[in-house]
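A single protein chain has been removed from this complex, and every other one stays in its place.
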Amino acid sequence: MISSVLAIDWSNYWQQSIFRVLGAAIFVILGAGTFVIAFLFKMMSYMQSRLGPMEAGPHGTLQLLAEVGKWLQKEDLVPARADRTLFKLAPYIIMASTFLVVVVMPFGPDAYFVSVDTGIYLALALSSLSVLGIIIAGWASASKYSLLGGLRAAGQLIAYELPMVLAVVGVVIQAGTLNLQGIVAAQHQGEIFGWGGIGNPFILTQLVGFVVFLIATQAELAQPPFDMPVAESELVTGYMTEYSGMRFLLFFIAEFASAAVFAALAATLFLGGWAIPFVDLDDNVMNVVGPIVLFVKMMLVGALIFWVRFTFPRFREDQLQAFAWKALIPLALVNILATMVLKVAF
Amino acid sequence: MPRRSRSFPLKGLFVGLKTTARIFLQTMFPKRGIKTLLPAPTIGAVTVQYPYKSPPEVPVTRARGVIALKSENCTVCMLCARSCPDWCIYIEGHKTKAPPRRPGGKERTVSALDRFEIDYSLCMYCGICVEVCPFDALFWSPEFEYSETRLADLLHDEERLNEWFETVPEFEPYEAGSVAKVRKVPR
Partner (left out) sequence: MTDVLTEAQQLAYANAQAADGRVNVEVETEDGMTLNIGPQHPATHGTLRVVARLDGEQVVSADVICGYMHRGYEKLCEVRSYPQVTTLVNRIDWLGSFANEVPFILAAEQLMEIEVPDRAKWIRTILFEMSRLANISLFIGDLALQVGAQTPAFLAFRDREFVLNQIEAVTGGRFHPNFDRIGGLKDDLPKGWIADTKAAMVRIREFCDLMDDLVLGNEIFQMRMRGVGIIPPDVALSYGLSGANLRGSGVDWDLRRDSNIGLAYDQVDFKVWTHPDGDSYARSWVRVQEIRESTKIIDQLLDTMPSGPVMAKVPRIIKVPEGEAYVATENPLGEMGYYLVSKGDTGPFRVKIRSASFNNISIVPWLLKGVYVPDIIAILGSLYFILGDIDR
């Protein structure tokens, strides 16, 4: 494995690109899979005083493979009155928007696809494409439950884009750049009150921003307490009600891949990304260790997201909107103001 | 009346998070002492991995698992078959002549049991048959692992019902203050 990695001719564009695409796909899928196993199957079960899946693999770790196999062999149903093209298209839009965010995410000093100067802006814009997929799924299913779920998603996901963007603006002001690689560097090389030991992970100075970003992420992923689009006890599965078999599996993977990608984004923005304190930014070993570090940080953020998910009931749609517009956005604006003032003052 | 004020706003949310975290840690690390740092969720969770392990307190003595028959006591009075709400007990018998009790006396008429079957696919496990039997021929047994793959196999015949009799436990002693006498299972 190591020799095959070393045998790659890094100056060859095509070999590099294939490796990067594979690496990114593996990272996202592995992240999604680990999220499902560690949090959905095990952490949720332990919080409910039960064991979760135990049969497939040691302690049920291969349960995901069994689930994938189960979903694959189910009948592929398209409702009679559904709009066939749009119905089939919707999951792919969501998957595409999730996987595309990885294009701007840095995994190491040289391990990235592109390092654009508007990195985080591009990431947020790409991630908001999934709203389109959800609305298409809700309408094209020709079922009233799906329609309700899709419409709720439309309102909710668009409303919660704003707090997310505003929370990120605080980070951007502090880092001075929109480039994600630059944000990682700013955290690594920053100082807390003059001490540069562990750099300056923005979670310390931007705690309010971190909280707002996490809440907005929870809403973007349509997870409880913001899972009105998928309100299981009212709308069966909301916009996903009419999907079965492989198509539902795509939605499922997309949901957890989004969770993984957003958690990785939060780790990059607030926890320092792929960098660790005492190792130089340019060190070549970080090209291999960086993704692992990012993975670990992603799991930490994911643990927070899922802990909140399994504890709280869900908001009603109007309460959700009121919370976004009347509570989160003013909070994020105040955060930006404070960051601006403090950045100039210090 | 519930208190509406809390010591700080959103306290309920934090208390909820703390509660789930506490249950999570209780399930992950239930051991005490030196072994505290090793995660042992199979001990901490309330799940019992049946059928590899059996729960310790199950089944209780009085559990209504299966009905056992002691053929020697049955006199084919048909009370159980008549009182079953589902009519799931099938009894057939015939009368025969038994030798007189004393030499020179009259021959006695006794009933012999031909067929005694209980259809467990119909049985409601209500226990009316066990209660109604005047001759101590039917007993409850806490055995419950007799699932079959075919519905017809749930019709237990006389031989199988007699086999269940070995699993019938002794009647438990009663709680203090009770004047009931503990019955004995006729072995």
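Going in written order, the chains are labelled A and B, and every chain counts its residues from 1.
The rule is simple: contacts are C-beta pairs under 8 Å (C-beta built on N, C-alpha and C of every residue); 3 or more make two chains touch, one makes a residue touch a chain.
Note that the structure is predicted; figures quoted are calculated from it, not measured.
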item: From A:Ala32, A:Met47 or A:Val165, residue that would touch the chain that is not displayed; value: A:Met47
item: Those residues of subunit A which, in the complete complex, touch the missing chain; value: 44, 47-50, 79-81, 142-145, 147-148, 152, 224-225, 227-228, 231-234, 236, 310-319
item: Residues of subunit B (touch criterion as defined above) contacting the omitted chain; value: 1-2, 10-13, 15-16, 19-20, 23, 46, 57, 60-64, 83, 85, 124-128, 131-132, 140, 172-180
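As a convention for this text, only the chains that are shown with their structure count from here on.
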item: Where subunit A and subunit B are represented by their mean Cα positions, the distance between them in whole Å; value: 51
item: In the complex, subunit B residues that touch subunit A; value: 13, 16-17, 19-21, 23-24, 26-28, 41-42, 44-47, 49
item: Footprint of subunit B on subunit A - complex, ascending; value: 43, 45-51, 54, 307-308, 310-312
